[in-house]
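Every protein chain except one is present and positioned as in the full complex.
Going in written order, the chains are labelled A, B, C and D, and every chain counts its residues from 1.
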Amino acid sequence: MTGLLYALASLGAFALVAGLILAIAQKAFHIEGDPMVDKIDALLPQTQCGQCGYPGCKPYATAVAAGEEEVNHCVPGGERTMLQIADLMGVEPKTVEQEAAAPRLAFVREDECIGCTLCIKACPVDAIIGAPKQYHTIIADHCTGCELCVEPCPVDCIDMVTKPELLEHWSWPLPDTKRSQLAHERREQHAGHV
Amino acid sequence: MPAMFRNIAQRLGMMAHSFPGGVHPDQHKLTGASPIEVCELAPVHILPMKQHIGAPCSPLVTVGDKVLRGQKIAKSEGYVSVPVHAPTSGTVVKIEEHPIAHPSGMGMASIFIETDGDDAVDQTLEPITDWQNTDPAVLRERARMCGLAGLGGAVFPTFIKLVRDKRFPIETVILNGVECEPYLTSDHRLMAEYADEILTGLHMIRHMVGASSSLIAIEDNKPEAIAAMREALANAGDLDNVRVVVLPTRYPQGGEKQLIYSLTGLEIPAGKLPMHIGIVCQNVATTKALHDAILLGKPLSERVVTLSGDALPDPANLLVRIGTPVRRLFARQGLDDFIGLQIVHGGPMMGERLKGPDIPVVKSTNGLLALGSDAMSAAHTVEQPCIRCGHCSEACPVSLVPNLLADQCRSDQFEKAEDYQLFDCIECGCCSYVCPSNIPLVHYFRYGKGQIALGRREQAFAEASRTRSESRDARIEREKAEKAARRSRVRKTHPPKADANQSSPPAKAADATANSGATADSTPEEKQ
Amino acid sequence: MSLIMLSSPHAHGGDSIRMMMFTVILALLPASLFSVYLFGWLSVLIIVTCMLTALLTEAACLKLMQRPLSALLDNSAALTGLFLALTLPATTPWWMAVVGSIFAIVLGKQVYGGLGHNIFNPALSARVILLISFPLNMTTWIIPMSIHMGAVTPTVNLYDFSQCLTLFFGGVNALPAVIAQGLDAISMASPLGQVKTQATLGVPVGQALAAYHYNVLDAFLGFEAGSIGETSALALLIGGIFLLARHSITWHIPFAYLGTVALLSAIFSSIAPDQFTPPMFHLFAGGLMLCAFFMATDPVSSPVTPNGQIVFGIGCGIITWSIRSFGGYPEGAMFSVLLMNCAVPLIDHYFRPRVYGHAKEKGDS
Amino acid sequence: MNKSEIFADGFWHNNTIFAQLLGMCPLLGVTTSAENGFWMGAATLLVLTGSNLVVSMVRGVIPKNVRIPSYITIIAAFVTIVGMAMNAWMHEMYLILGLFIPLIVVNCAILGRAEAFASKNSVSDALMDAIGVGLGFTFALVLLGGVRELFGQGEFFGFNVFGESYPDVLMFILPPGAFIALGFILAAINLINRSIASRAESRAQADALSKDIPATVEAQ
Partner (left out) sequence: MMKLDKDQIRMVIALFVVAAIAAILLATTDIITREPIAAAQKAALRQALQQVLPEHANDPQNDKITLANNNTVAVIYPAKDSAGHIAGLAWEVVAPDGYSGSIRILVGVRPDGSVFAIRVTRHQETPGLGDGIVKNHAWLASFVGQSLGSRIWKVKKDGGDFDQFTGATITPRAVVKAVKGALEFFKQQKTAIFARLASAKMNHQAGGAHE
């Protein structure tokens, strides 16, 4: 019987002390604030396309950082961005459902443009210049290819065109050897599996 | 101990310094003794709008224009750029995209000139005979106007290097006559046949940059060139000012960094240029072209090209007008059928393999090789696993560890590759040359560099987009606030009527205006 | 003309894995031949069995992984087999040679991804697996050239093919009883083993070596107990010099390795000659020469850069000498190489050469 | 998830050893023979059952912040009880496994199940999970112990398999052998899983096809 008492006393006392320490620690080390938003925002491609269901990259980053949104909704960022965010957040990667098309540019057929400025209002990065009743032009270097200007256009004069490949921007592909193909496959497998 | 040996060797005049690594490929200098032949004019010359490192040019002529030899037909768009000149007289027949010597096989806007056969020369540029007493800045402008770019293969605009800068006084001018690539002999023949002109060119450079000493570096496999240069020096009585340095043959001694190290033992710090350590390095062909530009008033419209390769029946050194189609040159030397052959633009170590012979000779074309499948297949057999033998790092002239770098590039670990100084790779090809596993190391490095550049571009673009988006949001916010302020002002002066119907339309209008973006200021509502 | 993108260079020096491996096999020829001289047909049987098994195992692995069988021609499997054979004692039974070779190829090489991916030297890892699995067989040595030693009892004639064949495939029990007993008579400790045992009893080094009739010249030439290929420092040295001359290896690893062992043993044996063996003993004893010239320099599992190779060699030297002097095993050469193999990625990272144009950074050496 | 799915998940798909690679300490430490593996597995199974039951019962009561210390206390209590019982009634096995029994406390597999499953599921589900996971763990231990015993000593559960002349292969008895044998077992398990997956896939494809055919016929 004394054994039972001893056990009770020692374990109980220990539990009490440990519980108190924990309780105090919880009060003392409570932290607030979240620098995660900026980190996630930095990973996003900043197309501001809204395909994630948020009005821009930053709002999406905020939602993801708050844990309210999955990491796989950035279509232009594709697999790579998803993996980076998942890595940063320490969550399980998810497949990106939509495949991002090749980077594209919006192009205004100027002779059809009526100068309504609706596309200018829609552009999230101010890449369209023009004034009312004037032709609008898209600054190719600024266009993120988000397609947000296509829908508002009342005369459907905006096309999405493939981004022209520039000689200066050309870069060597991986060598066409078995080995590099294998490496490539493994990378994809890895990305798909994780 | 090695330092002691080096001192002794130096005293014996055998070698100055030895850069690490390097290889000794078979020389194949088939055309070393072939005098330069003047190549006939082609019926059509094709001139790509960018033949140098830097910004491309824009055409000055339109279809149907008559041009004269040496006439400027495209002007440079930017500082690092030089104009393009007509190689002969004729008519501009079209301006359109045409393949160039680029690994992508992509084309570039090019001016096509149909030769009229007169070869009439544009006389606008006066020769500057009294160059010794001419302001270096004038000479420098002449070099730019004449479209001079490094003819050794790098085609960096020459005038940029020929500058006097008080912060970096130039002490030494180095003439690069090393020509370490196998097969190529264009510089070799140029030195053998135009030693005097090159020497004059060298003095022009010295005058322009204010250098006190100069060296002419030639590898010991070109005795004829060495003799010719020495003779020219003796004739000119220049023996004290200029020294011919004979270097033991080793690839890539012709690389600027390696050559400077070989001659002086100095390293160019990363990210710096030779001028930062008081050195200007010019290729002998460029020097000859500078001589022609200043003393003869001739813009750059022709160059010496070595046509060679184990599959070419009749190798030769040709003086070729820029813009001449390559297919024509090969045909001239007896090669019409390219099946099973590989055509290389430049030397076998650093040149680009062409996708076809339908490209023109450009300023960087120092050689054109037709290689039989044997020679090529040795270089491009199936890649085997790396056995980490370390031969690549032994051969690397900049002391990288190529096999680790290749692993990193292959597996897209670009940050690590940058940490391992991927961008210090000069793509000389020594590592691939010695690799027993036939790993295309240089290819992996090019892939890595390209991907890193792509990443940086994307990063910069995203950054710019973010800034634009944020400033747009801020502007909309500001406009909204201004609107609200104005409205409240209006309300104060004209208190709203009790009727709700009347108060809502202006509010809607205000919202619409707030969302109107770039042209908000000029929307009709705003003007009311 | 194909449209495959091929980068420069468009020339090649002509080196191949196949030739490199073949060069090493050639360099092992003196040691192999000398082992046949010392241990007769037993040596031939071990070498042939190991090389054949290694090749067959490699073929099976390639088949299993759906890789082209042409990879057999790169000579690496044959070399691994030969390496392993040379580290085995003369009395190794056939099944141990076979199991060892399979271990070498499967566990030492293919599980890591095949040629070029193994962290450890395959032959050495197999040898260590054999050592810890069958310690009795792996530490039983016989007197080399026992036929000339004037053995009193009749014993195995190493130059008699049928006797060797019976011993190799049937084991001791398959031999006539008289001969089997004689085998005991010609078994002896290796010099390192002798010193280690005596040291634990507190016998001074000099005394122990004298009792063993140790003789530096014999050790150098190889007339002492040990694995079939490791006894002759001379034969290995000839092979090593051949490799150096052919530029198959560089001087960094062997010199750093041997130098470190020599230096450490010189210092300590001059301080406490009764406890520590002299440098000459260390250099010619056990597998040091074999490891220094052939095992540690195995390209796949050694550092790439010269600086790294020197560090690697010094590390091997320190560990070898420490195990021999203080460890539980008499010989430490193989363990030291395997241990340093683990450190190779780190060494490669920290001992990169200074890149052209970059000032010397702190921590670089 | 129904009960059989919970069991299958714990036993195979999420097997502590083969899928999660947890609980390596007892795995590598005691599996020199199949019998040792079996009893270690049995001890773990008992502890796991007890802890899962209790944790599931108290899951609504324990505050989030002290759940880990509470679970550990519960697990430690069960481990000590099992240890005492083993000492009392299986003394010989206790002498062999004794060192490893207390270590069950820190077997992350058990805490992992308490945290990941029992604290979120009903008592009966938690019991099923404990049985599945525990049997899966036991299976893994017996398998590895069996392989090591078989190749190391030529025996299985003490019965001679390869005959008397089989030489003891010490590597399999020593710790390195545990790692190597485990590696090969994992490879084999992956191979089995892959073939199961590919068979399932081909079956699914066949199903899809058989569904498609009438549809297309109708369309025509």
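Assume a residue touches a chain if its C-beta (ideal position, glycine included) is under 8 Å from a C-beta of that chain, and two chains touch if they have at least 3 such contacts.
From a predicted model like this one, the values you see are computed outputs, not experimental measurements.
Within the full complex, the chain left out of the display contacts the shown chains A, C, D.
Touching the omitted chain from chain A are residues 3-4, 6-8, 10-12, 14-16, 18-20, 22-24, 26-28. Considering the complete assembly, chain C touches the hidden chain via residues 135-136, 139-140, 197, 200-201, 328. The missing chain lies against chain D, touching residues 32, 58, 61-63, 65-66, 69-70, 73-74, 76-77, 80-81, 84-85, 87-89, 91-92, 95, 152, 168, 170, 173-174.
In this text, only the chains that are shown with their structure count from here on.
Each of A-D and A-B has its own count of C-beta contacts, and the greater count is at A-B.
Inter-chain spacing, taken between the CA centroids of chain B and chain D, is 64 Å.
Rounded to whole angstrom units, the spacing between the C-alpha centres of chain A and chain B is 38.
Chain B and chain C, compared by their mean Cα positions, are separated by 52 Å.
Counting partner chains per residue, chain A shows two or more touched chains at residues 172-173, 175. The set of chain D residues touching two or more other chains is empty. Listed by chain label, the pairs that touch are A-B, A-C, A-D, B-C, C-D.
Those residues of chain C that touch chain D in the complex are listed here as 107, 111, 129, 132-135. Of all residues in chain A, only 11, 15, 18-19, 22-23, 26 touch chain D in the complex they form. Taken in their complex, chain D has these residues touching chain C: 167, 169-172, 174, 176, 180, 183.
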